[in-house]
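With one protein chain removed, the remaining protein chains of the complex are shown where they sit.
Right, chain A next:
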Amino acid sequence: MTFHVELDEPRCVASGQCAVVAPDVFDQRDDDGVAVILDESPADDLLDDVREAVAICPAAALRLVEG
């Protein structure tokens, strides 16, 4: 089973919470802090961190989708 990460960029509030809990998968743009996905199809060992990032994103801007 594979997963990919989706970011609804206009929702992002640049909190950077995702980059804190899953730094291998998320970063932030230098100019405005908006999230950047480094790895759209993270390996299994990163999925727990990604799920945590999805859960705590204060803008509900992230989704982890199967397939």
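Keep this in mind: contacts are C-beta pairs under 8 Å (C-beta built on N, C-alpha and C of every residue); 3 or more make two chains touch, one makes a residue touch a chain; residues count from 1.
Just so it is clear, contacts and distances are computed from a predicted model.
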| item | value |
| --- | --- |
| Options "Small basic protein", "FAD-dependent oxidoreductase", "ABC-2 type transport system permease protein" or "RNA polymerase sigma24 factor": UniProt name of the undisplayed chain | "FAD-dependent oxidoreductase" |
| For chain A, the residues touching the chain missing from this view | 11, 13-17, 19-20, 28-31, 33, 51-52, 55-60, 63 |
